[in-house]
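A protein chain is absent from this complex, but the other protein chains hold their places.
Letters are used for the chains, namely A and B, taken in the order the chains are written, and counting of residues starts over at 1 for each.
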Amino acid sequence: MNREKINTTAEMASEHGINREEWETILKILGRKPTYEELGIFSAMWSEHCSYKSSKIHLGKLPTKAEWVLVGPGENAGVVDIGDGLAVAFKMESHNHPSFIEPYQGAATGVGGILRDVFTMGARPVANLNGLFFGEKDYERTTYLVKGVVKGVGDYGNCIGVPNIGGQVTFHKCYNGNILVNAFTLGILKSDRIFKGKAEGVGNPVWYVGSKTGRDGIHGATMASAEFSDETEQKKPTVQVGDPFTEKLLLEACLEIMEKDVIVGIQDMGAAGLTSSSLEMADRAMSGIKIDLSKIPLRQKGMVPYDILLSESQERMLFVAKKGCEDEILKIFKKWNLDAVQIGEVTDTKRAEFYFEGEKVADIPIDGIGENAPKYSRLSKKPSRYDENRALDISHIDDLKNPDKVLLDFIGSLNLCSRKWVYKQYDQSVRTNTVFTSGSDCGVVRIKGTKKAIGMTFDINPRFCYLDPKEGTKLAVAESALNLAVCGIKPLAITDCLNFGNPEKEDVMWEFAQCIEGMKESCEAFETPVVSGNVSFYNETDGVGIFPTPSIAMVGIAEDYEKLVKNKFQDDGDEVLVIGELSGNLDGSLYFSEMMGIEKGKIKEVNLPLHKKLISLLLELSQKKLLKSAHDISDGGLIVAIVESCFGETSSIGVSLDFNSEGKRNDELFFGEAPSRVLISLKKENRKIVENLILEKGMKVTSIGTTGGDRLRVKLNGENFVDVEIRRLRERWENGFDSLFEK
Amino acid sequence: MRATVVEFLGSNCDHDMIYFSKEVLKFKTEVVWYSERDLKNPDVVFLPGGFSYGDYLRPGAMASRTPIMESVIDFAKKGGFILGVCNGFQILCESELLPGALLRNKSLTFICDYVYLKAENCDSPYTKKINKILKIPIAHGDGNYFCKKETLKELKDEGRIAFKYVSPEGNIDEKWNFNGSLESTAGILSKNKRVLGMMPHPERACEKILGSDDGKLIIESLISFAENG
Partner (left out) sequence: MKGRIYVFLKEEVLDPQGKAIEGALSSLGFKEVKKVRACKYFDIEFDDKDLSNPEKRLEEYAKKLLANEVIENFKVEILTKQDSK
């Protein structure tokens, strides 16, 4: 095929998203104009997605180290030591934009990508979580997007056989034009068998394995039709289609090959495909890499080097192997029906060289790309709405009068009702490790052959982050730690997925910086460093951005899974107590948002030292096996936590409560929100000992009633206030999702 | 007992079945690959669940046409015990070791949940020790059992319906027949009652920590049958 050399210009660069200043830097790095392929490489590597150019300065502030952190940010996934020679690798990533365009494939390939990031480290994926954020119920595309995304997440994970054991599903109008799909995977590995993305050892062969390369996801806007006039096929970027079957084979083949002593470094071809995987691998090893693009297995005819370099076809891996192990490698991939080909070798030139049909099409100094990558300290400014929002006067709002009806409506509302419609489409029990799944405060898998269990939780309250990004993020980390601790799991580390609007806007950048500040403070307080993560900017349509959504996923450990604590009432006749304040704050509460449409106020700040004491208290209580159940009091406040605790897996347990309002409004008492509060139930005879343990720590505890019967009964200040059948509450709660499909 | 677990490309419950056989049941367990022909002399063959060949074409279709399945069919003809779970059940139907087929769930969605099972006939090798309603998970998109009227009659007359989906109290109820199976059929037996195919996963209900260990009862029945007849 005759390929014409394309003369690159600053204008062409600008179409590639490269600004004037960056163009000048490229000219300086190369000492000449880039080839068209090189321009594509710079464009991909310096994109926001790959270079973190707007966020890097802020991300550097986050704590990333601890004695138990084996691999921090910068690799395919973070790795944390869990003792006895074992470790967990985990990461979270967004697939927001693709999921909005094609919800099924977008969500599916999001799951596929994060799975590869984890097994690349040598870890066997054992659990997934998903954070999904959709627009409001009545928005025309919402139902379609919910169905497609849930099926996509489910089909991919189910086929591969990794259980999905939790996450979050949130509906809000701020996501009408920009849904969020945040996918988390955790894998288990031996702490002395961690694989990294390093191209080490001059002369070692570079291998390509997995699906063939097609024109998937190549940046369409950069394709001027004249450049491809000899082509008949359309050059539009195509939707990436996931093939979980191939990924399953890839997963098993990679894990099998990693048991042999042949792999030097390995990396998934994710965003910016071959380009970023090869450059990053060479960069980490401070080596060079030489690749012959003619050797890449292609799916379509007429693909040019530019396409091959930037294709984002799924289910592909790049690895560097020891020389002389070719037969062993081919044998294993053949067993798994996969084609593996040698496409190049490691060099010592510190350059990335790409050839096609004997001709050099790109030759770039690797540190030039890394060191000179743009880094922006973008302007930020507190938006005026921030202070306006803080003023909320509730004195003119009527207090709660007919609590039975309000409670029925509230518990059945879309942001509070059961998520079973979603998670029953996910395989939660495959791999036979699942101890706690969706519906618990955190997901838990046991580790076979040990007594250990790994807990993981996903948390973010976007409404809080909108009202106060710093406190909202601080609280998300604090609540994640609490979600683990109520189950008896000690927090270890977090991964994040920072979803924001356009970083070139000053108020968005302010929100981002505030969130990082909050995350930093909280992570330092709980000694849960950030070991991996992802930033997703430009979640904005027609100038309307999403609420700041810095999703947090926290991972922790329990040494004995027999001591885990459930979040549902277990038996009749148990004592029910509240640790912390009884009433909360209606500012920014779910109750106001969902039932009154008010999203204003000053959210309650979390007292980090007190919260930390609460975490250690809960761990102590679970160690001593003093609790029957424990549930974090958060969305919807005290009464919602109580009702949720009544709903067992198939049957329900009622509860009779009797307490005083201590001068607070009824709605503050029932639905108010505040950090550091936990609902617990226990055997009556353990009440004194538990109360003493709580009081010793300087925390408040109130006994509020007893489990039993089939009704929710609340006596307030000595008078009957609530009396409703649990069966009725449960019906509304279980069927809340129906409202999405009644159109 | 000696067990053999067959692995196909894409099987994802193979590890669970091996763990169940080896660590929970303490069977001497062999693992054979789909391209092999030697079953390694087992007492029982386990066909695991989970998306062989990605469920492409029809679930179980491609796995049923692999070399190892010829040996499995021979093994069945000689009166060997075979348990196929989920995708394993689909493979058994596709290889015609069991009659009927598994269609898409009536909801058209994948369903993962606990189901409750009632043993219909307590004289089969797999059900003789079962004296209670079993709580066992399902996880499938195509578990809607279908067969011809005449076949169903035959299955019923010959006592070959092993399990039905029921309510936790043990009643037949469409509400608890999640996938829409014909007459709530959850598992069926071959003519000699030595081949059992079922959609629910007994290997996922094998330890209390996982929420149920009712699945063990099915194999305990088999052990007792094999030992005492």
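Keep this in mind: a contact is a pair of C-beta atoms (placed from the backbone, for glycine too) under 8 Å apart; a residue touches a chain by one contact, two chains touch by 3 or more.
Remember, it's a predicted structure, so these values are computed and weren't measured experimentally.
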Visible chains in contact with the missing one: B
Chain not shown: contacting residue from B:Leu47, B:Met62 or B:Val166: B:Met62
Option touching the unshown chain, where B:Asp55, B:Glu94, B:Glu120 or B:Glu203 are the choices: B:Glu94
Residue of B:Met1, B:Val24, B:Leu103 or B:Ile133 touching the missing chain in the full complex: B:Leu103
Touching residues (missing chain, whole complex) on chain B: 57-58, 61-62, 65, 93-94, 99-101, 103-106, 108, 144, 146-148, 180
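Keep in mind that, in the parts below, only the chains that are shown with their structure count from here on.
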Contact set on chain B toward chain A in their complex: 9-10, 12-13, 15-16, 19-20, 23, 33, 50-51, 53-56, 109-114, 137, 139, 141, 168, 201, 203-204, 206-207, 209-211
Residue ranges of chain A touching chain B (in the complex, touch as defined): 151, 154-155, 158-161, 243-246, 248-249, 335-337, 423-435, 446, 448, 561-562, 649-650
